[in-house]
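Every protein chain of the complex appears in place save one, which is left out.
So, subunit A:
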Amino acid sequence: MKYMLLLYGAQPAEPQTEQAIQEEMDEYWPYEKAITDAGVKVASDALQGVETATTVQVRDNGERVVTDGPFAETREILGGYYLIDAPDLDAALDWAARCPGSRRGGKVEVRPILEFEAP
């Protein structure tokens, strides 16, 4: 069964120092290796900052509305994801708990993927 781990974190008040970025990377490498070696990871990406986000909406009359910024103004922002294949929720929660994104005030939301039967 596939699950999406959505990595949320607080928007940093000021740009992260190079050292802080390096520290974060150093935490992610062993996790990346472990989740890949276990054959659990399907895909993963980190997203650029929320200041680069653009939101698109097409109204009922066909009008395209493009606005700067994320869809919802929240304190916690989506920073990346892991798409994983795990036998059950407990296994998915274990991978979420091991993810560096669940530490230092960060949170990981675990959502099962909706599977459609082939048409």
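Everything that follows uses one rule, which is that contacts are C-beta pairs under 8 Å (C-beta built on N, C-alpha and C of every residue); 3 or more make two chains touch, one makes a residue touch a chain; residues count from 1.
In this section, contacts and distances are computed from a predicted model.
Looking at the choices "ABC transporter ATP-binding protein", "RNA polymerase sigma factor", "NADH-quinone oxidoreductase subunit N" or "RNHCP domain-containing protein", the name in the UniProt record of the chain not drawn here is "RNA polymerase sigma factor".
By the touch definition given at the top, subunit A reaches the unshown chain through residues 1, 87-90, 93, 110, 112.
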